[in-house]
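The structure appears below as structure tokens.
The complex appears here minus one protein chain, its other protein chains still in place.
Labels for the chains are A, B, C, D and E, by order of writing; each one numbers its residues from 1.
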Amino acid sequence: MTDAWLPTLMTDSPEAGFELALKLSRLGVRFTQPDAAARDRLRPDYADDASALIASSQVVATNFQTVAAANNYWRS
Amino acid sequence: MTDAWLPTLMTDSPEAGFELALKLSRLGVRFTQPDAAARDRLRPDYADDASALIASSQVVATNFQTVAAANNYWRS
Amino acid sequence: MTDAWLPTLMTDSPEAGFELALKLSRLGVRFTQPDAAARDRLRPDYADDASALIASSQVVATNFQTVAAANNYWRS
Amino acid sequence: MTDAWLPTLMTDSPEAGFELALKLSRLGVRFTQPDAAARDRLRPDYADDASALIASSQVVATNFQTVAAANNYWRS
Amino acid sequence: MTDAWLPTLMTDSPEAGFELALKLSRLGVRFTQPDAAARDRLRPDYADDASALIASSQVVATNFQTVAAANNYWRS
Partner (left out) sequence: MTDAWLPTLMTDSPEAGFELALKLSRLGVRFTQPDAAARDRLRPDYADDASALIASSQVVATNFQTVAAANNYWRS
């Protein structure tokens, strides 16, 4: 990975912040299981399993808390 | 998806904030499993399974924390 | 549901705040599974299953965090 | 239950705060399953199951966050 | 237990704070299952089970949030 994989938590909008939360969630998985082939083998499991899908969205929600706080909730 | 899917975290009321938390929870699922047909196949699983239903409401609770903080808890 | 289902996060006391957290938890379930008959079929599952009961109280704890912060912890 | 079941989140010490977090956790279970006999039937399950025990301590940790923040972390 | 089991959340360093988070996690388990023999019977379960081990570290992470906030993150 290059140095540029997480340059900042600041985003221009809530949408971009939500996408950053998704990226952080994927980074957490990638660093825990660095083997891309192993991750690819698991993807069908969690993409087609309701519990895994909900658990994934819990991670996203947690990361979105962080990003939203970082951006002071994009208050105008 | 259009650009307008998450324009702001600000809402006029706690009710609207809770509905936004529900929307954020659905967005987390949608981005994790972008295939609508696959999501539709899973829906019966988590709608009729107590554990999945509770886990879903945990995601909603987490997102509501974010939205409520963003709105300074709608304090008058 | 009428407009009055979540008029405010402010409560007069910690007890009322805890009850509001319980209400928020039930709302999360209700909005995820809007079919009352389906919810009624699931109720025995999570009322008589230790894991589901603990998971439910985790949702309540998360929502109580939100309500308690909203009320500035009812500090006198 | 009498009116006095949660008069305040303020405690004199971290120990008393941790005990309050335990009480809040038990209240969450009690309100979700109000039938004391049903709770008693479940108690052996979660007292003798590692997953349930850890999940219970997650609820306690979440409630302790709330109580500790309420007390400004008992900073002197 | 003596009165001195949780005298303060303040620690001199992040390391000591992390150790306090571990202690809080163990206290949560101990108070939920006060029978030491029962806890000893469960220990092999969660020490040799990946899910239980990860769930335990989730509790530690939650308690570390509390301790780190209490110490203002040991900012110098």
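What we mean here is this: a contact is a pair of C-beta atoms (placed from the backbone, for glycine too) under 8 Å apart; a residue touches a chain by one contact, two chains touch by 3 or more.
Keep in mind that what you see is a predicted model, and the values were worked out from it rather than measured.
Visitor: List the neighbours, among the chains on screen, of the chain that has been left out.
Guide: Result: the unshown chain touches A, E.
Visitor: Contact with the hidden chain only, please: which chain E residues?
Guide: Within chain E, the residues touching the omitted chain are 13-15, 18, 22, 46-51, 53-58, 60-62, 64-65, 68-69, 73-76.
Visitor: Could I get the residues of chain A that touch the absent chain, sorted low to high?
Guide: Here the touching residues of chain A are 3, 5-10, 24-25, 27-29, 31-33, 35, 38-39, 41-42, 45-46, 49, 51-52, 55-56, 58-59, 62-63, 65-66, 69-70.
The definition used in the following text is that only the chains that are shown with their structure count from here on.
Visitor: Which contact partners do chain C and chain D have in common?
Guide: none
Visitor: Which chain has its C-alpha centroid at the greatest distance from the C-alpha centroid of chain D?
Guide: It is A whose centre lies farthest from that of chain D.
Visitor: When chain D meets its copy chain E, do both sides use mostly the same residue numbers (more than half shared) or mostly different ones?
Guide: Homomeric contact, different residues on each side for the most part.
Visitor: Centre to centre, by mean C-alpha position, how many angstrom separate chain A and chain E?
Guide: Taking the mean C-alpha position of each chain, the two centres sit 27 Å apart.
Visitor: From the mean C-alpha coordinate of chain A to that of chain D, what's the distance rounded to whole Å?
Guide: Using C-alpha averages as centres, the distance is 31 Å.
Visitor: Could you tell me which residues belong to chain C and also touch two or more other chains?
Guide: In chain C, residues 46, 49, 51, 55-56, 58, 62, 65, 69 touch at least two other chains, as defined above.
Visitor: Mind giving me all the chain pairs that touch?
Guide: A-B, B-C, C-D, D-E
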